[in-house]
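Could you have a look at this structure, given as structure tokens, before my questions?
With one protein chain withheld, the remaining protein chains of the complex are depicted in position.
Order of writing sets the chain letters: A and B. Residues in each chain are counted from 1.
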Amino acid sequence: MSKNRVAICGVGQSARYQTKLKCSMAGLVREAALAALADAGCDWSDIDALIIGKAPDMFEGVVMPEAYLAEALGGVNKPVIRVHTAGSVGGSTAMVAASHIKSGLFRRVLTVAFEKQSESNAHWALSPSMPFRPHFNSGAGGMFAPVIREYMRRSGAPDDVGCHVAVKDRRHALRNPHAHLHLPDIDLQTVKDSPMLWEPTRFLESCPSSDGACAMVMSCEQLADSGKNPPAWIHAMAMRSEPSFYPWREEVSPLASRECAQDLYAQAGITNPRRDLDMAEVYVPFSWFEPIWLESLGFAEQGEGWRLTLDGSTSLDENGDIPWNCSGGVLSSNPIGASGMIRFAEAALQVRGLADKRQVDGAKKALGHAYGGHSQFFAMWIVGTDKP
Amino acid sequence: MDIDLDPIESIAVPIYHHYHATSAKAITPFLHAIKRGELMGHLSSATGKVLFPPLGACPESGEATHEPVILKDSGTVIGFTTVHLPIPGSKLVPPFTVANILLDGADQTCSHLISECELGDVVIGMRVQAVWRPKDQWDYSLENIEYFKPTGEALVDVDELKQHCLERAKLRVKNRVKGNSTEVHHA
Partner (left out) sequence: MREVGIIAYAQSPQIRQERALNEVEMLMPMLKVALVESGLTMDDIDFVCSGSCDYIAGGAFSFVGAVDALGATPCKMESHVEMDAAWALYESWLKIQSGEIKTALIYGFGKSSVGSLPDIMSQQLDPYYMAPLWPDSISLAALQANTLLQTGRYNEEDFAAVVVDSRRKAKANDNAQLFGDVSIEQLLAEPYIASPLRRHDCCPITDGVSVMIIAEKSVATKQCERPAFIRGIDHRMEVHQLGLRQLAESTSTTLALEKVKEQSGIGSGGVDIAEIYAPFSPQTLILKDALGLTDTVNINPSGGALAGHIMMTAGLDRMGMAYRAISEGQANRALCHATSGPCLQHNMVSVLEGI
């Protein structure tokens, strides 16, 4: 680690992620940014640089929208950068923002990630009909369904593990006022009875399409105490990518996922993530990805991840030892470009003790995780209450 | 002035762009081959693996691929899903089954439809055979194959299949070092 420590002093989110937020794109990002600034106890003029992230421009139909959004985010006369790394973008964007502080050249930066999916049709944008190729593409759900089936084949997990994850994360969401889906009556049977979309993935085992933004203020050590709330400290960051397809590529637990986690844990001195971390916010857009990532990220042995789900280890409601996605996760809110940053930001809120009803008691170290593309782009960080 | 205006919640702004896409150096021979009813993959000289459909790069090694290999139109289901919701821009009517199919002789799966069986009968390891459209409808497209249908052969153990393919690739690389021709191979 370099000597320049990075503090997360402010977190802001859309008041509530929704299907169709009634505001402009500028209004959307500004709401989250203002909340982050308020949390950090600072103003637009205190910000040295602006780092914007979002997924494909085709979700909103604006080409490189940072040019248009710079004004609304106080970016005029400042350095502004726009990151796009598919679904992992929210995480990658937070990491680019952190690099600004780590470089020692910036003292305080604002980072914002967003998606306004209601401006276009996400299924259309995610399953383009490309020339010279047959159009069998059926969106992210269709892409990941065979991966889920392969996990089921290898692990021999009971068929309803995914349904359990879906219930657990939606119950978590009831604790989070920002969550898009609030389904107070959800239970195992409701999930099982929901329509099959991409076998074996059911409607209620899938993430929603949301509008929303998430923002963070990061600062150098000297400015870390500007707000009334304590900061979170970045202990480690890692990112890895690999190609979408190659013969016999491991798709259930991709090499890039394992190498990314290995790098991350080495930086943070973590040898047993289930023991050494207090909670995790992990990108689970389809329910079965909880057991899949539990194994790939080393929280469980290979083939055993589903047991943690079934025995309540990942549930805050059941006082699990390693709660996953206390915010309700991507299954409860999915403004795609922001989803990764929400994971990173929720991890920061936990170690700052600011997660209200979704707070894990005494959480001091948490994982934020994002992935994208064909399970090929990974971004992760570990944040802590104490300075690294 | 106190005016009670109706809220404007959305305005439809359709955006159209026209693109003149060209294929690629590696894809052009593949398209010509499929127009003739042949399935052309590329052998990666770096890994000894056969990529289908070819994209011009071997992502595993980062090397360009050139060497054509003509593949059979039968294969094995490696993964699949049955899609129950309509996909924008697609003419497929749900429910339909899309599978990752490993053509015999290939190392990389390709996506195609499975039909002529009950949706629930598709399983990993199932042997399938291409069903081609009538010849007069053939174009520069993998859609010349309408779908794949089960052959009724015994299920294949995909873990064993993977081992077989990996060993075959290793052997190809080994033989290449000894010196080999670069004629069109038939897998």
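The rule we apply is simple: contacts are C-beta pairs under 8 Å (C-beta built on N, C-alpha and C of every residue); 3 or more make two chains touch, one makes a residue touch a chain.
In this text the structure is predicted, and so the values were computed from the model without any measurement.
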Among A:102, A:164, A:202 or A:235, which one is in touch with the chain left out? A:102
Residue of A:34, A:81 or A:310 in touch with the missing chain, whole complex considered: A:81
On chain B, where is the contact patch with the chain that was removed from view? 13, 15, 17-28, 55-57, 59-64
Residue-wise, where is chain A in contact with the chain that is not depicted? 2-4, 24-25, 50, 56-58, 60-68, 70-71, 75-86, 92, 95-96, 99-100, 102-105, 125-126, 128, 130, 238-244, 246, 249, 255-256, 259-260, 373-374, 376-377
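Here, only the chains that are shown with their structure count from here on.
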Centroid spacing, where centroids are CA-atom means, of chain A and chain B in whole angstrom: 31
Across the complex, what residues on chain A touch chain B? 20, 22, 61, 121, 123-124, 127-139, 142, 145-147, 149-150, 153, 195-201, 243-248
Give the list of chain B residues in touch with chain A in this complex. 7, 9-10, 13, 15, 21, 23, 27, 31, 47, 49, 51, 53, 58-60, 78-85, 87-92, 98-100, 107-108, 111-113, 124, 140-143, 162, 165-166, 169
